[in-house]
Structures are given as C-alpha cells and as structure tokens.
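Here the complex is missing one protein chain, while the rest keep their positions.
As written, the chains take the letters A, B and C, and residue 1 is the first residue of each chain.
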Amino acid sequence: MIIMKAEATEEEIANVVKDVERYGLKADVSKGEYRTVIGLVGDERKISFSHFAVLPGVKEAMMVETPYKLISKEYGKLFDEESGYRVIKVGNISIGGDEPVFIAGPCAVESKQQMFKITEGIKKAGAHILRGGIFKPRSSVHSFQGLGANGQEGAEEALSWLREAGDKFEMPVVTEVRGETHVDLVAEYVDIVQIGARNMYDQDLLTKVARKNKPILLKRHFGAGIEEFLSFAEYVAAEGNKNIILCERGIIPVGKGKNYTRYTFDLAAIPAIQKETYLPVFGDPSHATGRRDLIFNMSCAAIAAGASGLMIETHYNPAEALVDGQQMITPDELKDVIDACQKISRLVAAKNRKT
Amino acid sequence: MIIMKAEATEEEIANVVKDVERYGLKADVSKGEYRTVIGLVGDERKISFSHFAVLPGVKEAMMVETPYKLISKEYGKLFDEESGYRVIKVGNISIGGDEPVFIAGPCAVESKQQMFKITEGIKKAGAHILRGGIFKPRSSVHSFQGLGANGQEGAEEALSWLREAGDKFEMPVVTEVRGETHVDLVAEYVDIVQIGARNMYDQDLLTKVARKNKPILLKRHFGAGIEEFLSFAEYVAAEGNKNIILCERGIIPVGKGKNYTRYTFDLAAIPAIQKETYLPVFGDPSHATGRRDLIFNMSCAAIAAGASGLMIETHYNPAEALVDGQQMITPDELKDVIDACQKISRLVAAKNRKT
Amino acid sequence: MIIMKAEATEEEIANVVKDVERYGLKADVSKGEYRTVIGLVGDERKISFSHFAVLPGVKEAMMVETPYKLISKEYGKLFDEESGYRVIKVGNISIGGDEPVFIAGPCAVESKQQMFKITEGIKKAGAHILRGGIFKPRSSVHSFQGLGANGQEGAEEALSWLREAGDKFEMPVVTEVRGETHVDLVAEYVDIVQIGARNMYDQDLLTKVARKNKPILLKRHFGAGIEEFLSFAEYVAAEGNKNIILCERGIIPVGKGKNYTRYTFDLAAIPAIQKETYLPVFGDPSHATGRRDLIFNMSCAAIAAGASGLMIETHYNPAEALVDGQQMITPDELKDVIDACQKISRLVAAKNRKT
Partner (left out) sequence: MIIMKAEATEEEIANVVKDVERYGLKADVSKGEYRTVIGLVGDERKISFSHFAVLPGVKEAMMVETPYKLISKEYGKLFDEESGYRVIKVGNISIGGDEPVFIAGPCAVESKQQMFKITEGIKKAGAHILRGGIFKPRSSVHSFQGLGANGQEGAEEALSWLREAGDKFEMPVVTEVRGETHVDLVAEYVDIVQIGARNMYDQDLLTKVARKNKPILLKRHFGAGIEEFLSFAEYVAAEGNKNIILCERGIIPVGKGKNYTRYTFDLAAIPAIQKETYLPVFGDPSHATGRRDLIFNMSCAAIAAGASGLMIETHYNPAEALVDGQQMITPDELKDVIDACQKISRLVAAKNRKT
C-alpha cells in the first residue's frame, strides 16, 4: 500500500502507478478528500517498498499481507477520514446510510402480472428495491430452474418484466447471475447485480461482474468463513469496483437430527464483518431460516445486530409460488417487518457501522 | 400420553398412575386449570393404550413418540389452554413474562469485595439476577478453575459471597454446578442452578439437579442440535421439575480460517425452540461471541429474535478479571444494553412466545 | 422412469421419447444389455405415468422422486444387471475397475521442464494419469492464480506442456476448468476435465462441460452433503454424459481452535456414496489434509475405505513449488503410497463397489 502526500501531483501519482505495473502488479488508486492511496493488487512480496518510499510525492509505502485490504476499514479510513464507511447510491436509495434498506420481491419471476402485483404490494409496504430470480440456482436438475432456462428470449422477457415493474413503481431492481454467460444480458436490465451464495467462490464470475461497474450484492457462501467471504469480495474491489453490498444468508447447519432452520443464520457475523470493512452488510432471513414463521423475529434480529438492510422474499400468495413458498411472506407481513425494523434501527444506531 | 376427563376424580387419576407404573414407566401428572394430563416417562411402546383408553376417568390415551413431550407446546396447552407458555417465578422476578429478564455478574467469583462492587453496579444498571462462577469448566487443567477448586471450604466461602451480595442488593442468584458432587452444596445457596453447555449431555447431573426442585438454567451444548437440546431438557421434566430456562450460548463455528467470534450465536434457534416448547428461552451473547465489542448488538438481536432474557457477563474492570476479560462489559455498558433491549422487547412483543 | 420391454423396437423407443418431450421434459435413453431404460430429466410431476404405462413397448412407468436418479445404483442395475457399476475407460486406463487408479502431478503447471521432470517421476512411481493446475481457484486475489491467468496464450502454452508431458510418458491428462470460458480450450487438450470443489454448485459450468462428452472428475464441495453432491453430478448425467468420477476431497472442519488438518477428510462418504451410485469414487488426501506427513496413511485409508483411485499432488521438490508445497509429496514417496495402496486394495476388494 502506498500513501501519497496530500500535495502529490497527478503526475507523481501516475508515475507510481506505472512503477507498480512494472513489478507485475495492478494499482488501485483511491482519491479521498484528504489524500490519495494506492492499493496493490497481487503478490506484494515482489515489490521493493524501499524503492517506492523515496519516489516523489510518496508519503509512505508498506506491505499489507491480509487477503482483503482494498475493502478493509483501515484502507477506507486512509482516504475518507470522517466516515470510514461507504454509502452506495442506487437511484434515490442510499445503501449503508442512516436508514435500513429493504429489498423484497418473489423468489422467482413467473409472469408480468405476478411481478406487477407483488411490486405494488411491497412498494406500499415500504420496500426500497425489487428483487426477482430469473436464473435460479437449484440443487436438483429435475426442479424448476427459473425463466432464464428458457433461452435468451425467455430470459429477456423475464428481465423486462422485472425492469418494467421496477420502473412503474420507482424501485431499483436486482437479480442474480448464475453463470458468466448471463452477465452481459443481466447488466443491461438491472441496477444491482446479485452473485448468489453458491457462486461466491467463482472468481471468474466475480471479476466479470465487477467490470460492469454496477453495484454488486454478494452473498456469503454457506460454507465460507468470514475471512474467505471478504477475500472473495476483494476480487470485486481489485477491479476497481467498491460498490459491494455484502449479505449474510445462513451457514450450513451443524449437529445431528432434523434441521429446525434451513441454515444457521450467523447474525454475529454482521457486526463482526462491519468491524473489518467499510462496505455495508445485509441479512437475508428468508434463505437463512427457510421458515415464514421466523421472518419477523429474524428480520428484527438482523437489524438489531447492525445490518444496513435486508433481503426478504415476498409473494402475495406464497402457496402458489413455484419455488420456496414456505419461506416467503406477504406484503402485509412485510409491512409489519419494515415498521418494526425501522424503529429498532434507530434504537441501535449509535452502535452501528459508523462506530 | 393420557388425557383425563375434566370431571375425573383424584382416585381415578391415582388409579391410572398405578397402572402406568405397573408397565414399568413413570407417570408425570400435570394438573391444569381445565384438565389433568398424564405424561409417560419411558418407552411408550410397552404400553397398551387401548387398555388405558377405557379406564374410568380417561378421555384419551395415545402414543407420542417424540423425545421431548413433557416440555412440548402441545403438552403445555393441554393443561393450560390460555397461555401455552410457562412463567417461572424466582423471588419477585417473572421469567418468561412480559418483560425481558437480565442475568448479569462476573464470569468467576473472585472475592467478596469484587462481588459486592459488581452487584451494586449491575443492580443500578437494571439487571434482575446475579450470576458468578465458582466451579468453572475450563479446557486447560493448567488454568484457573474457580474458587470451587479450593475444596469444600473455598467453595462455601465463594457461595456465601454470592449469596450475601444477592441478598444485599435483593437479587436472586445463580451459579453453575459442574459435577454431581457440587449439587447439594450449591442448591443450599442459590435460587437457580445452572447446568453449563459442557454438561448438557450429562443425564445423571440433570436428574440429580432436577430433584432439588429449584429452577434450572440449562445451556445448549455447542455441538447439540435443537432436538437433542430439548431431549435433554426432558430429563429434567421427567423428574417433575418443569421450571427450566433454556439458554442458547453459541454453537461450534464452521469453516476454515480464524474465528471472528468464539462460537456461532444461533439466534434463529430462539424462536424455533419457542415454537416447540412452553419453556422460556434465553440468550448468552458473552459466551457466544467472546467479544465485548459485539455484546450490545448481539444482545439487542437476541431480544429481537424473541428471547425472554439474557445472561451477560459483567465486571467493573474486565481487564483485571481472572477469566474471560475479553468478553465482559462494564455495568455502564450493561445499562445501555438493558435500556435498548427493553424497548426492542416491546416492539416485537406481538410476535413473541405467546403467539 | 420408463422401463421398455426387452423386445421394444427402436420406433417404440423413439415414440416414448417424443411423448416425454411433449410434456416439456428431456429423455435420457440408456440401452443396456438386457433392456432400455428411459430416465426423465425435469419435474416428473408434470407427467401422466398411466398414459406412458400403456404405450407400445413400455413395460413399466413410474415416478422416481430423488434428486439423483440417472446416476443411482438402481437405475444402473436396470440396464446393466450384472455389475451395477460403471468402468470408465481413458486410453488404456480403466477407472473403477479391479485396480486402483492414481492421478498425480503438481498443484500448478509452472514450466515445461517442471512438467516433464515430474511426469517422468510419477510414471516411474506407478501413477496412471497426469494432473497439473492451470486455472487455479484461489482464496486471495493477491496470490498466484496459475498460468491460465496469463491470457489465452499463457493458458494454451501451459496446456500444451501438460499435453506433451502426458503424451511423452503415455499418461492421460486432467486439468481443472474454473469458469465457463475455459471449457472449450481445456477440452481440446485434456482427456478428463476436472470441476473443482468450489465449482461443484455451478450448474451452468457442469452442463457446459458435460456436453463436451469427455470424462469428468467432479469434486465434492467442502460444504456439500452427500445428497447435494450426487444431485449436482446428476446435472452432468442429465446431459447424457455418465462418465463421471466423483471425488471426496475434505469437508469444512468443525470445532474451535486451530485446525490440525486443512479440511475433514470424510472417508466414510466413499463407501456411503458407493452404495448409492454406479459411478466410481476417488479420494484426494492432498487437499483434504493439507499435510505431506499424513498423505501415506490417508491414501491407504481412502483405498481401504473403498476408493477406486486417488488424486495426489506430487512434486520433485515441494519446497520450491509456487502453490501448496506443504501438501505435495515427492515421486519416491508416491511410489511407497502406490505400492501399499495396491496391496490394500486387494485385501478389501471383496467388499468394494461391486458388492
């Protein structure tokens, strides 16, 4: 990591970047209010830091050997002394700001009418961002894979329904890309690109999505420790894209016998991650628990734990959904959740990500 | 399970009990407002239910093959139709009632002066029950094992400090028994007997403590699934003691790399357990996270998840504690926690254990 | 699943397939020695089995609701009554036959000279198939990503070294594809395409590789239960490619404190999987343990557990390897492993996959 002097010129910065690249690494240039910091992408052991320390305009040059440095709180503070955390703007919505943000919508996009009806409901309930799955990751090849499975045309049609519903009710939209071939198409239609838990380790997909320069919602794999999760978020940041929303969605259950929840909702990971990075952290109680009857309590708990927002699967009639009906709630129930969460958010605000 | 008619006589009930015992099982007689229910302890397959169905005073006789039936919500509702949940009274404190209950105090009892100073602090902060460890379960034989390790005399002295501190500040007290030989002594001094996570599977200890007829705080083992946890609570209920406070305190972490929290705080277990049993469920953010800086958020989260109370390790100067300093908070910090939790409790009350 | 009569004609079979497709499902036609079986890919609940049961040539039509049916032992037995297991031929090598098969080579391809030197060593040691990583999945963006990271040219050069080394020493070769964009290129050069643990859930990658009609080495994700592992193998089979080698390579460790092995080598999964499917199962002690000093014992253990072969990372000088030096053994050590394993294989043969 190379910290430039406050008075360093553009030329001096460009000079350092060129030198970094000569060593075979990439330079991540972050210009903050107070100074410019140059993060190194690649193996820092190849670099002679004493060489950089004496270049014109350089204040300090030092090795940082953690697998996530570009997204670390320390790095963020270097170029943004006041906050040390990042607010991501999507349309009128501020993600990671003072108010919690709610992403809602059905597990899977099924029809235009379904999307419009649900979007109307969740808008009224107070949700901010619309979700809807088109490329569904599924454990069984024999189950419904989402409308994205119907070829280019089917996928585009479903994407357009999502987009139109979002536009009509003035909500930004998000959907998941499951493979590299979906990225170009999806990025054309959505405001935020989601990378699902099962793809968290897919560094090629992460890199490809990062280059679209759209905000990314990155879910934690259910087998990933926190360090791994942040290390893979670093793949996105290494492409210069730091608009990353991290999302805890449950880790694999431990212990014998039947599971009472689908996964273990690792809520303490939310404040623990928040101490490490300036990125906002969300929670997904729907996938974590897999149980409608736990969504209210676990949504409140996630916000109390310090989440900057939630993703909650919603459907006007969960029983008729093609996928995951048992974990979706109705727009009316969503309203109760959002109301309670907003109040709780204020109660815990003093201990949240800014501190 | 045998449900008696509303008008069944004492004699008819006694008759059924005698018959149950003839089959080699024990009878758990629960007299509710509306009717009497007789739970069977032991292998129900040995019983002829058709025989019982026609005994005088019997309304219904049926096999229930879950490993926890005496503590199940269904069983509770049979004899207590209105609530379906149990409130445990300890002195003036109602555990499982409308207000959350806070148990606080140091990890280990160290001196009389320490106990009085801490108790004064937590009382002012709003805590209800005083804790302090005397028989400490420790992973290393080479580390401090609590004053209980100093023989009968040392243990009694420490117990008396705990008792006196509780009496002076009008707080019921709780401490852990680590082995069967501690039970008689501890039960003399405390209001609630704690069985720690590492002893959850110790059916002999559970049985011995149950017979003391004092309320029991039973912690979930970090390797136990919910079904196992409830099955071992059933060992206590099988002795006729249903004043059991269940406590989630973190399960073993999953995944490679360093742990950011000591255990995984399985908060969704709290409402999930609450759907199964009429017993109150607590959370212990101190042991679950092992991090002072996460206690505020994770306490609020546990209450939001529906916990009926919390156990929080507290010390006026965590840095000088002999054990677990890194996870204890100060009485001032405790006050903030309790204040926030009480407000959150009201916000989620409508979705709590009564529902 | 539709079982055709022994005397069913080609026309009758084609007729059934056409009908299946009319229902929106795909048909997997397996012609065995004794009869033809038509597996259904997709949601079988859409099908009217009574309709199929009476079609000309059909013996039986029934719903099978497991997420892995095309690779199940039952299905295999239907068309191959004698064995109930599959032997995959690659060049002269029989995978899943009477002798265990050893895949060896370095973690990463580094140079032509390195590949030739290692291949010579492992050939002499008795290995059958050559491996070498070119597209490396890595947790940190700041570490060496394999020569595949050097663009098309770098990747092709590395692939050609692997191929040439294999050709010179008469060994089939295998390497991993990490993303969809690697598939076409890799399939040109190798005999077996590996899908790594981190990509096990990537159904798009699985489908794309399956269509290359080359044998596939599919590793179990470290967070996947056995049912999930087999369900994703089914994605490959659903494309008509049943030359799948399953590989257990360690699951995520459980418990507090430092890890003595990198993952938990789930050896009982090997015979447990073997009871479910006709596909051969391998073990990978290198990634599972991450420790050179455990490779000998854990290789022997995997073969004793019933593995049809092993993948073992080998390097003439592990200390100088760019990746994973601490888990690679030398060709001389490999020879000891292979010798012991071959003897153990004969001792346990009677209880292996054929039984």
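What we mean here is this: a contact is a pair of C-beta atoms (placed from the backbone, for glycine too) under 8 Å apart; a residue touches a chain by one contact, two chains touch by 3 or more.
Owing to the predicted nature of the structure, the values given are computational and were not obtained by experimental measurement.
A.B. asks: Using the touch definition from the top, which of C:L25, C:A288 or C:I312 touches the missing chain?
C.D. replies: Considering the complete complex, C:A288 is the one touching the chain left out.
A.B. asks: Which candidate, B:E176, B:E228 or B:D284, sits in contact with the chain we can't see?
C.D. replies: Result: among the candidates, B:E228 touches the missing chain.
A.B. asks: Looking at B:A27, B:M171, B:V254 or B:I329, which residue reaches the missing chain?
C.D. replies: B:V254
A.B. asks: Which chain C residues would touch the chain omitted from the figure, given the whole complex?
C.D. replies: Considering the whole complex, chain C reaches the absent chain at 223-228, 251-261, 264-273, 275-276, 288-289, 291, 293-294, 296-298, 300-306, 340, 343-344, 347-348, 351.
A.B. asks: For chain B, which residues lie in contact with the unshown chain of the complex?
C.D. replies: 40-44, 67, 69, 137-145, 178-182, 198-199, 201-205, 221-224, 228, 231-232, 234-235, 238, 252, 254
A.B. asks: Tell me where the left-out chain touches chain A, residue by residue.
C.D. replies: Touching the missing chain: residues 252-256, 259, 262-263.
Note that only the chains that are shown with their structure count from here on.
A.B. asks: With chain centres set to the mean of the C-alpha atoms, which chain is at the far end from chain A?
C.D. replies: Most remote chain from chain A, centroid-wise, comes out as B.
A.B. asks: Using Cα averages as centroids, what's the distance between chain B and chain C in whole Å?
C.D. replies: Result: the chain centres lie 49 Å from each other.
A.B. asks: Using mean CA coordinates as chain centres, what's the gap between chain A and chain B in Å?
C.D. replies: About 38 Å, centre to centre.
A.B. asks: Give the residues of chain B touching no fewer than two other chains, as numbers and ranges.
C.D. replies: Residue numbers touching two or more other chains: 252-256, 259.
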